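Missing here: one protein chain of the complex. Every other protein chain is in place.
By letter and in written order, the chains are A, B and C; residue numbering begins at 1 in each of them.
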Amino acid sequence: MTTTIIVVSMPAPPQRLFASDNASGIHPDYLGAIAQANVSHELAYGDDRFTPLAVRGFSQLADCDVDVLFTFGGTGSNILALAILLDRAESVLCTEWSHIAVDETGAPERILGVKLQTVVSPDGKLRPEQIESAAHALGSIHHAQPGVVSISQPTELGTLYTVAEIEAICQTAHQYGMRVHVDGARIANAVAAMGATRDVFRAMTFAAGIDALSFGGTKNAMLNAEAVLIAPQYRGRHAQYLHKQVTQLPSKMRFTSAQYVRALSDDLWISTATAANSSAQILFEKTKRFESLRIDKPAVNSLFPIILDPAKTKLQEWSFFWDWNIDQNQVRWMTSWDTSPTDIDAFVAGVAAVLG
Amino acid sequence: MTTTIIVVSMPAPPQRLFASDNASGIHPDYLGAIAQANVSHELAYGDDRFTPLAVRGFSQLADCDVDVLFTFGGTGSNILALAILLDRAESVLCTEWSHIAVDETGAPERILGVKLQTVVSPDGKLRPEQIESAAHALGSIHHAQPGVVSISQPTELGTLYTVAEIEAICQTAHQYGMRVHVDGARIANAVAAMGATRDVFRAMTFAAGIDALSFGGTKNAMLNAEAVLIAPQYRGRHAQYLHKQVTQLPSKMRFTSAQYVRALSDDLWISTATAANSSAQILFEKTKRFESLRIDKPAVNSLFPIILDPAKTKLQEWSFFWDWNIDQNQVRWMTSWDTSPTDIDAFVAGVAAVLG
Amino acid sequence: MTTTIIVVSMPAPPQRLFASDNASGIHPDYLGAIAQANVSHELAYGDDRFTPLAVRGFSQLADCDVDVLFTFGGTGSNILALAILLDRAESVLCTEWSHIAVDETGAPERILGVKLQTVVSPDGKLRPEQIESAAHALGSIHHAQPGVVSISQPTELGTLYTVAEIEAICQTAHQYGMRVHVDGARIANAVAAMGATRDVFRAMTFAAGIDALSFGGTKNAMLNAEAVLIAPQYRGRHAQYLHKQVTQLPSKMRFTSAQYVRALSDDLWISTATAANSSAQILFEKTKRFESLRIDKPAVNSLFPIILDPAKTKLQEWSFFWDWNIDQNQVRWMTSWDTSPTDIDAFVAGVAAVLG
Partner (left out) sequence: MTTTIIVVSMPAPPQRLFASDNASGIHPDYLGAIAQANVSHELAYGDDRFTPLAVRGFSQLADCDVDVLFTFGGTGSNILALAILLDRAESVLCTEWSHIAVDETGAPERILGVKLQTVVSPDGKLRPEQIESAAHALGSIHHAQPGVVSISQPTELGTLYTVAEIEAICQTAHQYGMRVHVDGARIANAVAAMGATRDVFRAMTFAAGIDALSFGGTKNAMLNAEAVLIAPQYRGRHAQYLHKQVTQLPSKMRFTSAQYVRALSDDLWISTATAANSSAQILFEKTKRFESLRIDKPAVNSLFPIILDPAKTKLQEWSFFWDWNIDQNQVRWMTSWDTSPTDIDAFVAGVAAVLG
């Protein structure tokens, strides 16, 4: 076996990472909101001045009387949303790429005791006909009953459902008595990509018929601030008790809700996502010329180029990013709300040094 | 039935609440630590510059190579600690007052699938002979096997175990193959009350033989920052996977660990707890003179006075605090790290207006 | 320490045991019913000729359209009944003596993820005021919500609820939105003791307002044959899927249901329980004369005498029976449907040899 060694002189790596938006910082306005909420005492668990404001803000955003539950993390949000939507002996239908099935260390199975039924999906999107197919199990006592369809917008492969596609999923699911959950850990990036308006948010979520949304904040410039939005018809399902039972009830809730008050005041949550998406576009434009790189135009803030070794490893050692589909030499590059032009240029310089 | 109505003119309520230390703010130094950790990107899930420092800080504090897992909340910490310590088909022994049994909405049963065996305890403390008694179930296939003893220091009734008592509990538990978990949501207040030194911390925890500690930060001036410390002999129990599986792995972990770096740098965690304890002493000194109030000298930052209605309700409406033992008209008053002399005087003025 | 050794010449032990009705055999008529159901093939999982007959038999017995689920064992029956009755984030209220809390190795916690809240009960019976007290937790997000009251008839201490007591429990529970489950592992013995008629069964169960009953067969002369009866208003709770999900769906169900067809045809289930109860009465009459034995008149087929050591151990070694309350030297003697006068005389002879 011969090992090829690349001996190249690498430029300085970018100051900010292209590994994940989880690596990014907190927007100063959110730190400001936390400081503002810190002036005096407030009762815990949501009985403070900020939480009702944030809840009202979400109702306006969703244009319906959603139940809002502020949580600590994304996995916790998904667990809580599913705990509310699921009925006895049901299963969750999702794709083979879904975060709940792949990246949560079995939390749904452990905490919810629920079967996840994964369907094949080359692009990370679930299709109505896969719901139809799963519906064959309805009525058979030997099978967990498909009860919730969980999709991610954007998907874990950086693709987007159109509004019509989400509507079709909701319609098919509801026809069989199933409910629809959206893992929106990066919902802001989807909204930013599809029009960057509140109308777009509504169209792809509650107006489309979804029943619950994990609304992500942490990857979008916030400090450990996630929220679960539940459609009004699920009142009476003990959501508030489940909130505590799944360990996702922040005692000092005001420091989460105050961030959302800020985010919703002028839609900073859309602006930051727009910035991240734009950086991804620029990164794409500046790297598509490399012949040995197979890269597609990004839909949101993630790119999934194919890079062969030893270039791939060389680059990862220089400025870390994750393998995505290891068998296909596919990796993930991700931009953040605070990625700067300088960061992009520095990263492209490294790519050029290895591939150019 | 006659209803007595108190018509008294009440003074202005205190600016800061006596409802719970969960109602208090964040110490400016912790906000400063968060800001400092925000200057650039850091990899998520602990692969940052701050987390190893905080882990080392805890090892020095505990004087042994503890495994440290940073978490979002107190319930989550307890769940994670127990998930690591428990073996198959085991139960947890705790008092009827324990937070895990009473105040976590059944989270341990749901997430761990574990039986909590509660023992009677008028003062919130568990006794070695109760472990002996529970040990009778060992070896019988019809009973969950007592595997972990979980105690709280201080207890939910504001009492403290002496170091000798914790040693005795550990010795008895270990003799039967059981492990010992300490719910230290307010461990700092215990340390502050019993000498306010690192030696005291060591003596009441790992030197006494405990196996796991939920180390609280949120009630002690921090922002959603809790930690679980596990004795070195439990390496190899998949703690790192359980961390994510129970939804308690912060992605932007640096903002938690940076607070602990600050806390441990000069033991700010002990100073803030000392302040809270002192305020409780002052409040006691200033209210013990009211004849219709039955109040005991506090051990930490909580007082459990008995106040008859209608005075009790009147006061709660004026400046909220919790009922504790409703059958006995017992309530809880709690001071915080930021309770000021002015707050105490304002509160005492209200008590005087109603009871004086 | 001096050890007293009893050197007595013991008579031959009884052929049948007084350890438990679980030690008894199967009534020949049930073996006959199994043989009759064995003449040809029948579809599995209840699609056979016998199951609908048994279901109809139970509806006639209960005088309402109960849902009937045949199961393998008593623990499984309780789990299944509770799985159907429980809603999200709820707890089960039961006594400290209840089989579900004490004798099922934590199965409810593991399989249902549910908190069992045990209440003190010297006689094994739960009282309406304990439901009232538990109802204080309703509405507080920090507490599991009391959702099901589970009582045992007869209790694990051999006592009986009157019909009026069960009615009062149901009324109080329902007033708070809670449901009532009866662990009737020995319900036949209760029916036999309180009148031995179908009307008595109805009065103490569905006419009294209970929502679910674990109807025991195995301890009452049957071969691994238990049943869960659910009140009609709980249709639509996916009972049939839960049946399989909790591993309690017999594939060759006809061999269970055929036994129940036989039991209900002429109420053999009451006759066998009457026989067991009568034997307990005779045993009491023949042993009450021993001065060193503290024994109460039995309500059903169990006696709970107090016998001091070394007599106790001597007797247990001669013909085994269980300790019940080891601190009080209390043991349990239990008669079965097939206990004969000869067995009783042989057992009494042994008692006489040791105590007489």
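Heads up, the rule we're going with is that contacts are C-beta pairs under 8 Å (C-beta built on N, C-alpha and C of every residue); 3 or more make two chains touch, one makes a residue touch a chain.
Source: prediction; values computed, not measured.
In the full assembly, the chain not pictured is in contact with A, B, C, by the touch criterion defined above.
Of B:33, B:144, B:178 or B:263, it is B:144 that touches the chain left out of the display.
One of B:57, B:113 or B:217 touches the chain omitted from the figure, and that residue is B:113. The hidden chain makes contact, of the residues C:17, C:227, C:263 or C:311, with C:17.
Between the chain not shown and the residues B:98, B:130, B:245 or B:335, the one that touches is B:245. Although one chain is not shown, part of chain B still touches it, namely residues 45, 83-84, 87-90, 113, 141-142, 144-145, 237-238, 240-245, 249.
Residue-level contact of chain C with the missing chain is found at 15-17, 19-20, 22-26, 31, 34-35, 38-45, 72-76, 79, 104-107, 110-111, 218-219, 223-224, 241, 244-252, 255, 320, 336, 338. Although one chain is not displayed, its contacts with chain A can still be listed: residues 89, 91, 102-106, 109-111, 113-116, 118, 136, 141-144, 326.
In this section, only the chains that are shown with their structure count from here on.
Located most centrally within the structure is B, per distance between chain CA means and the overall CA mean.
Residue numbering shows that chain A and chain B use the same positions for more than half of their mutual interface. Centre to centre, using the average C-alpha position, chain B and chain C are separated by 42 Å. Chain A and chain C, compared by their mean Cα positions, are separated by 51 Å.
With centres set at the average Cα position, the gap from chain A to chain B is 33 Å.
Those residues of chain A in touch with two or more other chains are numbered 45, 241, 244-245, 249.
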